[in-house]
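Everything below concerns the one structure shown next.
For this depiction, one protein chain was excluded, whereas all remaining protein chains were kept in their positions.
Take a look at chain A:
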Amino acid sequence: MNAEIPITPLAATSYLAFAADGTPHLVGSLCADCGCVAPGPRMACAACCARGSMKSIRLAERGRLHSFTIVHRSFPGVTTPFVAAVVELDGGAMLKGTLVDIEPRWEALAFDMPVQIVFRDTGQRAPDGRTFISYYFSLAASPS
């Protein structure tokens, strides 16, 4: 009888949020004192220790491939191989994540490849049936 109420998805991380219309985006904190950018909310700046200087921002959705590995053996139940990447977003924050839409071979990868953030259904469901949405990395067509 509640079918008309939209089922809101769940965020796979604390630094992924949904706008009022349900569009996902990444949130971070910018220190007004030192300019450090970190994913998610922070009470104080981990870089310069300033208090009361952290301002909530939206993180950039483009960046570059900083480091990576091809994971061939993982925890039970996890599909392998996959590319575990570290990406430096434009504007400074570093994120770990999975690089998708590419063959998981080291020969296909190069440092500093331009990367864009894409948001997808992870296929995982909470006990109440809500879907978990996460960010992933995908190679960008042109340099950011």
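Just a few scattered comments:
Keep in mind that, in the parts below, a contact is a pair of C-beta atoms (placed from the backbone, for glycine too) under 8 Å apart; a residue touches a chain by one contact, two chains touch by 3 or more; residues count from 1.
As a convention for this text, contacts and distances are computed from a predicted model.
The complex includes a chain that is not drawn, and of the options "Glutathione-dependent formaldehyde dehydrogenase", "MaoC-like domain-containing protein", "propanoyl-CoA C-acyltransferase" or "(2Fe-2S)-binding protein" the UniProt name matching it is "propanoyl-CoA C-acyltransferase". Shown as candidates are A:94, A:118 or A:140; the residue that touches the absent chain is A:94.
On the side of chain A, the interface with the absent chain consists of residues 10, 12-13, 36, 38-39, 46-47, 66-75, 77-80, 82, 84-88, 92-98, 106, 111, 122, 124, 126-127, 132, 134, 136, using the contact rule stated above.
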